[in-house]
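One protein chain is absent from this view; the other protein chains keep their places.
We just call them A, B and C in the order they show up, numbering each chain from 1.
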Amino acid sequence: MQHTDMLPRDTAVRLIDEHGAAVADEQYALPDAETLLRAYRGLVEGRRINDQAGALVRQGRLAVYPSSHGQEACQVGASMVLGDSDWLFPTYRDSVAVIARGVEPADAMVLLKGDWHSGYDVRAHRVAPQATPLATQLLHAVGFAQAAKHRGEDTVVLALCGDGATSEGDFHEAMNFAAVFHVPVVFFVQNNEFAISVPLSRQTAAPSLAHKAIGYGMPGQRVDGNDVAAVLAVLGEAVSRARDGGGPSLVEAHTYRMQAHTNADDDTRYRERAEVQEWVARDPLLRLRTHLTEAGALDAEVEERFAAGAEEIATAMRAALNTDADLDPEDLFRFVTETRSPQLEEQWQLLRGEIERSNLAEAGSASTGGQR
Amino acid sequence: MQHTDMLPRDTAVRLIDEHGAAVADEQYALPDAETLLRAYRGLVEGRRINDQAGALVRQGRLAVYPSSHGQEACQVGASMVLGDSDWLFPTYRDSVAVIARGVEPADAMVLLKGDWHSGYDVRAHRVAPQATPLATQLLHAVGFAQAAKHRGEDTVVLALCGDGATSEGDFHEAMNFAAVFHVPVVFFVQNNEFAISVPLSRQTAAPSLAHKAIGYGMPGQRVDGNDVAAVLAVLGEAVSRARDGGGPSLVEAHTYRMQAHTNADDDTRYRERAEVQEWVARDPLLRLRTHLTEAGALDAEVEERFAAGAEEIATAMRAALNTDADLDPEDLFRFVTETRSPQLEEQWQLLRGEIERSNLAEAGSASTGGQR
Amino acid sequence: MTIAHDDMRTETSAPEVTTMSMAAALNRALADAIESDPDVVVFGEDVGALGGVFRITDGLTARFGEERCFDTPLAESGIVGTAVGMAMNGMRPVVELQFDAFALPAFEQVVSHVAKLGNRTRGGMRMPLVIRIPFGGGIGGVEHHCDSSEAYYAHTPGLTVVSPSTPQDAYSLLRAAIESPDPVVFLEPKKLYWSKGEVDTSITAEIGTARIAREGTDVTLLAYGASVPLALEAAEVAASEGRSVQVVDVRSLSPFDDVTVTAAVKSTGRAVVIAEAPGYASVASEIQARVFERCFEFLEAPVRRVTGFDVPYAPPKLEHWYQPDVDRVLDAIDTLHWDEEA
Partner (left out) sequence: MTIAHDDMRTETSAPEVTTMSMAAALNRALADAIESDPDVVVFGEDVGALGGVFRITDGLTARFGEERCFDTPLAESGIVGTAVGMAMNGMRPVVELQFDAFALPAFEQVVSHVAKLGNRTRGGMRMPLVIRIPFGGGIGGVEHHCDSSEAYYAHTPGLTVVSPSTPQDAYSLLRAAIESPDPVVFLEPKKLYWSKGEVDTSITAEIGTARIAREGTDVTLLAYGASVPLALEAAEVAASEGRSVQVVDVRSLSPFDDVTVTAAVKSTGRAVVIAEAPGYASVASEIQARVFERCFEFLEAPVRRVTGFDVPYAPPKLEHWYQPDVDRVLDAIDTLHWDEEA
């Protein structure tokens, strides 16, 4: 590879423009209609999940929700490019990608509901726990891929992070380890222009985040993150390259965080409504719907079917999240280590006593609330 | 600046070749003869300091010495490009640069002698303490420059690190902060091909370390680190740019660690003698001597004068290091914090008691060695 | 705690006595510090336009400009490392790290430089910087948002570690921390951010001193941060059960005020240490051990501690089972060898 081949383009790869028109590209082909239709369905479901989660937060059923509203093309693309033996390493904002990978929405929401720190079977779905400490999961992804390579397994790891996370030291170390050990990892940065309140311009002075790739000796590419066709094409190529022993690469998607960072955030403090408004027209659903409709691949009936499917997911989410899980406080001790120590047993015993007292109190009288 | 202007050249900038011949360069001019003569004198002194320190280690007068033998062009260049109001942020390997900046050799050796953690007046010489935890000092350099910029002071900060240190997260964060805040810092990486035993190929897969610069939005350049003329030209330009408000930049010098990592290391375990031998011909002193001699700027008399000057430094070093410093154990408590706490006073009192006992014991009899 | 008027301070901003939340008191302390000392700069993640995720820096950028309060790239080692550099160059940086767990990437800078640079240079360079960390749980935060990491800092020589439990101390201690020539880790109990109290901006606090938060004669509760109101609540309940409980707000986790604490425990002969962090090798163990050693002859019973369990912090729905509560404190008091006949 020529050195300069590692540099991304000056503008992001785009295969479908904001008006739904296909854009010819000499390197990347437009995915076929069936794939795009599947993607569209994913977008519809993803949007519905985001909206439903938002509602559940307002109703107090979720503690917090970092929405990917506006970023669904990245979420769906990240899930679709992976094969069965591949792994996804997502962040707190990637619930839609996690669900698209087959995780039950209610399980994906366990963290955000506050029931436990993660709620799905990581191995069954080949999805790592959603990471909160920024950029740390990128190193896990690299190590995971190193182990797969060590055993000669056919596993590509897709590691997700945001624009803000690229500033962390762990981002750097992960990129470097991946390149030095030439492991099958694709780093996918969803540049949504903000890290909570901090705009991209305070995060980097680089021409683009994808320009970081050459500094590690891997290719970098930029893609329009609101164009699922481009995301599928660019990420798909990166995943294939990794699978074929071509090593890691970095893909930066240009997108936008349409809502506040989470429900706890107030984005009117740091960005203009007009800016947010500008991005409405670039919505990933809108342009794909136009494109597919114009291509004759999408009609009202299919639309309705997709909407109904999405509604079903939302209904299930509501049902699951409106039920209080039966939580066992003893879980606080159950999983800390596999080996049980007398030191922890002693404290566990204290908790058991309190649980008993509390159960007795509850059984006895509704008026004595305390544990004592 | 065009994006690709931030990329370094495909080969390192070189103004004097291995045989002492000037190399024409369209961007960088050969420093004048007077400057080169001054540089040569610095090289001679630097080499002598390295050799003397090595001898002092063998004699047990220094605890440890990370030699910059072979890297003197970088050391001297780093010092010469700085003005009086500028600051140097060196590492453990940069004693020659520290001394070239005016620090007494004996003071520069306090850390390596084991008397204290740093031994020179940082403010008088505008040299930060030599850093041991890799890459951490790069962030200090950036913050220092931020403060200078905040107060409108004319200060450029030159921050040194090795090839290995570029893998640390702090390297990344320092480069990024410097670029985002556009501060007057020049990062100077002495790529000597090894981080203790680990070769550059295990450190990075990048075309060069200077290729990292574009990922932060700053220019990167590569220079022949054994050609002091090129080091002076490239670093000098970077420092001027920083001084003129042009922001930070990254310079990578290609050089070689001619000796083991420190005296405690055994480099026969991890590199071939032939490889080391190859670099002897590229010695920074050799080529500059040839160049200056051929240019008529250097003759036996001047050589002798320089050698005598270097010998004087070495003699002073020997004298200073052969004297045991009069160390006060109470210094352990004296500088921890400026505010004195009763908690520490109490422990300090314990030590004072022990010192007294020890003094009494010494005064009393030579045979009772213990403190008790 | 010395109470004194600081003349410097009154030049820039008239002292006031007002009722305000701890968050407001911290905000006011930052504003007053920026106003009174040109070397003070405040920075971190989201501290600018947003005013911090807890709004502690609210309005500072608008009022004092980007020069004095600004956002950084998202990198905690970068934040602390550049603060070290600024302090080396004569400034007084006050940085915010968003949550305890997100302070960890900066740990090397804190331990190897913030804590040691003054010593390394024999006082040639001091580190007058403040690291503010919203700390502890009790706010229903998800994983990584509710840890208590005071032990890591308190164990590290060279660092001063303080935590306020009232708006007054929040104000006075933060001013004192910023004025200190030494580095201070300033732990802000999240749970108390919205608790209110009177704040007199003319009161200065002396770092290194504990505060008697409630008088009592039978037993001494030693607490800091969010555990202080818990201790006071337990004291209230115990009082109704006929026990006179003294409460000491340790405030200064390092250095430790042995004089006040030892005198307090000697006066009652019984003590319970309360802290939310896991108890093992913690500040609570230190306090327990010190009190034991210094008050041994005066103790009617072993010193107890009530702390978080030695497990990762609980998820929101289980945190009430994790956190020390009034019942646990009362249970601990009950074990203190009371002669029921007396």
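Points to keep in mind about this one:
One rule holds in what follows: a residue touches a chain if its C-beta (ideal position, glycine included) is under 8 Å from a C-beta of that chain, and two chains touch if they have at least 3 such contacts.
Note that the coordinates shown come from a computational prediction; the quantities given were computed from them, not determined experimentally.
Touching the missing chain, out of C:R28, C:R92, C:R126 or C:R304, is residue C:R304. Within the set B:S67, B:Q203 or B:T255, the residue that contacts the chain not displayed is B:Q203.
Residue in contact with the omitted chain (choice from A:Y92, A:F177 or A:Y256): A:F177. Check A:D10, A:D32 or A:D121 against the missing chain and you find that the one touching it is A:D121.
Residue positions on chain B in contact with the hidden chain: 63-64, 111-117, 132-134, 164-165, 167-170, 195-198, 202-204, 264-266, 269-270, 325, 327, 329, 331-333, 336, 343-344, 347, 351, 354-355, 370-372, in rising order.
For chain A, the residues in touch with the chain missing from this view are 116-118, 121-123, 128-129, 133, 136, 138-148, 150, 169-170, 172-174, 176-177, 180, 331, 334-339, 341-344, 346. Residues 77, 101, 104-105, 107-108, 111-112, 115-116, 119-120, 143-144, 151-152, 154-158, 254, 256, 277-278, 280-283, 285-286, 288-290, 292-293, 296, 301-305, 309-312 are the ones on chain C that touch the missing chain.
The working rule: only the chains that are shown with their structure count from here on.
At the far end from chain C, in terms of centres built from Cα atoms, lies B. Centre to centre, using the average C-alpha position, chain B and chain C are separated by 40 Å. Each of the following residues of chain C touches two or more other chains: 72-73, 75, 77-78, 105. Each of the following residues of chain A touches two or more other chains: 167-170, 202-204.
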